[in-house]
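One protein chain omitted, others in place.
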Amino acid sequence: MIIQLETGISAERKEKVLSELESRKLKLVDVKTQLNHYLVALGKTDFDLRQIGHLKGIRDIHVVSDTYQLVSKKWKTSSSQIDLGDGIKIGDGNLALMAGPCSIEDEEKTDIIAKFLASQGVSIMRGGVFKPRSSPYSFRGTGIEGLKMFHRICRKYGIRIISEVMQVSQIAEMYDYIDVFQVGARNTQNFNLLDELGKVDKPVLIKRGISGTVDELLQSAEYVFSGGNEKLILCERGIRTYETSSRNTLDLNSVPILKEKSHLPVVVDPSHGIGIRDFVEPMALAAVAAGADGILFEIHQEPEKAASDGAQTLNFEEAMQLVKRTRSLFDLRSSW
Amino acid sequence: MIIQLETGISAERKEKVLSELESRKLKLVDVKTQLNHYLVALGKTDFDLRQIGHLKGIRDIHVVSDTYQLVSKKWKTSSSQIDLGDGIKIGDGNLALMAGPCSIEDEEKTDIIAKFLASQGVSIMRGGVFKPRSSPYSFRGTGIEGLKMFHRICRKYGIRIISEVMQVSQIAEMYDYIDVFQVGARNTQNFNLLDELGKVDKPVLIKRGISGTVDELLQSAEYVFSGGNEKLILCERGIRTYETSSRNTLDLNSVPILKEKSHLPVVVDPSHGIGIRDFVEPMALAAVAAGADGILFEIHQEPEKAASDGAQTLNFEEAMQLVKRTRSLFDLRSSW
Amino acid sequence: MIIQLETGISAERKEKVLSELESRKLKLVDVKTQLNHYLVALGKTDFDLRQIGHLKGIRDIHVVSDTYQLVSKKWKTSSSQIDLGDGIKIGDGNLALMAGPCSIEDEEKTDIIAKFLASQGVSIMRGGVFKPRSSPYSFRGTGIEGLKMFHRICRKYGIRIISEVMQVSQIAEMYDYIDVFQVGARNTQNFNLLDELGKVDKPVLIKRGISGTVDELLQSAEYVFSGGNEKLILCERGIRTYETSSRNTLDLNSVPILKEKSHLPVVVDPSHGIGIRDFVEPMALAAVAAGADGILFEIHQEPEKAASDGAQTLNFEEAMQLVKRTRSLFDLRSSW
Partner (left out) sequence: MIIQLETGISAERKEKVLSELESRKLKLVDVKTQLNHYLVALGKTDFDLRQIGHLKGIRDIHVVSDTYQLVSKKWKTSSSQIDLGDGIKIGDGNLALMAGPCSIEDEEKTDIIAKFLASQGVSIMRGGVFKPRSSPYSFRGTGIEGLKMFHRICRKYGIRIISEVMQVSQIAEMYDYIDVFQVGARNTQNFNLLDELGKVDKPVLIKRGISGTVDELLQSAEYVFSGGNEKLILCERGIRTYETSSRNTLDLNSVPILKEKSHLPVVVDPSHGIGIRDFVEPMALAAVAAGADGILFEIHQEPEKAASDGAQTLNFEEAMQLVKRTRSLFDLRSSW
């Protein structure tokens, strides 16, 4: 059960609400986010809601029976939106395109990509500086210095940055140089990291786990939300199955399902989702047709020479076509 | 290796080709389809092709190294098309819409659906009369009598029929009352059935297995083709994974992958692919965006009362919207 | 609900039972097997059982709520046993070892294997003559002539035969030359085949589907049982997962689970289950430790030269060790 409190509720009134709820043996979680103040009440809610609904200081009460509460659409039926400023928005009627190299490399290369994206009106750039790698001997990214350079370049072009955070200690380090924290597929259930991201006032994009369920993704988002950060984006990126003709099995079923279960924006990463450069565009189009709020994909001026993931990375020409087509498909969808 | 022979090649010339190939220890499969005459030569093909290419009676030679040969796009780079007459075509630039109830029920209900489809310009109707069911105690379909009635009604409206064949003995029984044989997901690797369908001159739609790979689907199609029937359609219908929020995991990655590997048309069944009525439309749209040549979906005048699969079946209003939107998306895609 | 009728119940008494049940809107399936006479009553069974229990001609009544009925342990709590004569038994306190080549090859080779098995006291020989192959161009077995030869040799050594049946028309063909019909993993849900095997008085071993669930396996067994044949054996042979270091993922969890859900014997095929020769023995041992009633495995005098599946086939020396060790482990288990 979610009890939305009035902003600036007095200590006295809040006390009264709390004691009323506790008297019903509900476990309470007090959640203050950037935007609102909620009480999540866990336990049996089979009493007459009016008994507490009349209390002063309560804005609204919603009974939610899912394993996730605050991210559920059952209490917040309108779509949430992330506003990154300068008209750059994710969710609720916008098509957010986020593109960039798998790994941030040197300054010159990064500048060329940022400039290209700006020329296409793509206003969010992705790029990893901390890279999770199965093998300890693989390239692990350029680190925080790479991020600072990346940030400098993006500011020049008015572009926002999304980049992966792998552990708690990187949050503070990255904070000043980033617009959206990305939680990778191997960290979807890194609960300590999610707890800490709940305390931060920057949007967080959470990728679905390598073999994560839709419900687990929503519960991971609930971690961040209940920690105090409601600026959240969900990302489908393919799951692990027995099929070997593609890198992952992009589960586009999850798009309409997530959008019905949750009010959060849902974006899709077709690059990891199929892992084959020639098919990134059709899968991006399919994602938009299925209802996605955005596309996260990999580009590089010379995919063959990219530091990682070259086989699924588009060159500029391919990217231009993807951008143009996903937009015209999004326009068609919006007209319905 | 595929050797395409000239139509009406003389016995003498053919004998010469055969002996030439056999002298190279190649295993030969002689394939006469409705349209062509091929020799599939299996074994080491590391000799100079010109040594046999000059022989009379040979139209063309193609080296194909996949586990499937005749269905491969490596030798036939143009898209194949199934022509059902009266301008009803599947593949190569057409969007084939195939709809109908999961199970054929009574005459009145069937007539209403057929009439509705005709009114929407949907010219292929699906409907099962032999139903594969996990439990022996479930409804197993109305059988051949149901098919005869189904056929009568479809002829009235100029609509073509696709229906599932479950075993060899049903092929002859169904032959006169059907336009396309459907091989269900549980029979994708029923090799005896595939062998027999290779001897028939009616198109065959093969669904991907419950947990079949893309390559297995192509090899199953190869069974039918090498048996002599090249009128084939491939169908993605979702695979079995750990995810339980949808009935199956619709693997739309398979659409561009199958279309690159094979010259055969690829259609998608979003009804089984997601199994949730409200989301059949977005997944149908996603399939078209990904490049599908057609959509196979379930409709019923009263989905709640359908004999089977009601939870994933559209009513007429929902179907009209799906038809309209998939067509307008297909038009957009065709304009690129 | 299962109503076990008395053997030789009079027509009059049976009529009375039927009308009593039908008056309660139950759907009835009349099942006469080799051993018993049952009525499976489907529908709501929430009435007082004593109302029908007093009727003459009824031996016993059991309410079973699973999707399978006759194969359930809920009504038959003792373990079923297959008796192949001469003291050769499967289930209920016996360790059944079944071994042989993947495919039956020539007479000489078959004789050598049969002789070896006899020398080890292994009294059931496996060997395929109809081979399901993903590719139409692969070796498909020696067919019915191979089976006749196989049968001749086994009779000489007093060995029983288990071999795979792929389609309905093969049942009659194989009947005289076989002791146990094997339904392969690709045919677990070939319902027409299961229906026909229900009419036959020979034991049937059903392998779990390529990605079949435990419940689907039981429902497939229910097909055969409700068709009239209760001589059934279930076989775990590994399922398809994302893991590629083994051919399949042998799911030994299924052994105790199947044995709790069903009264039927459960055997394990470690050869297909792991697909790696060196590890067939440890997995056979694991299967016995988990409670399996038998082991089905592949052997050949020269695995490297076997017509199929050589990579998972044991030679005689390896087989001798497996036989000895599984038996001594089975003895240990039996002592508990």
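General observations
Think of it as A, B and C in the order they're written, each chain with its own count starting at 1.
The rule is simple: contacts are C-beta pairs under 8 Å (C-beta built on N, C-alpha and C of every residue); 3 or more make two chains touch, one makes a residue touch a chain.
Worth saying up front: this structure is predicted, and the values here are computed from it rather than measured.
Of the listed positions C:Gly57, C:Gly143, C:Gly291 or C:Gly310, the one in contact with the omitted chain in the full complex is C:Gly291. Residue-wise, the contact with the chain that is not shown comes from A:Val29, picked out of A:Val29, A:Ala311 or A:Leu332.
Here one chain is not drawn; of C:Gln4, C:Asn36 or C:Thr213, the residue touching it is C:Thr213. Even with one chain removed from view, chain B keeps its contact list with that chain: residues 211, 240-242, 244.
Taking the whole complex into account, chain C touches the unshown chain at residues 211, 213-215, 239, 241-246, 249-257, 260, 273-274, 276, 278-279, 282-283, 285-291, 325, 328-329, 332-333, 336.
For chain A, the list of residues touching the undisplayed chain reads 27, 29, 40, 42, 67-69, 132-137, 166-169, 186-187, 189-195, 209-211, 216, 219-220, 222-223, 226-227, 240.
Note that in this section only the chains that are shown with their structure count from here on.
Here the chain at the heart of the shown protein, by mean C-alpha position, is B.
Because chain B and chain C carry the same sequence, their contact can be compared by residue number, and over half of the numbers here are used by both.
Taking each chain's centre as the average of its CA atoms, chain A and chain C sit 50 Å apart. Centroids of chain B and chain C (each the mean of its C-alpha atoms) stand 33 Å apart.
The multi-chain contact residues of chain B, meaning those touching 2 or more other chains, are 211.
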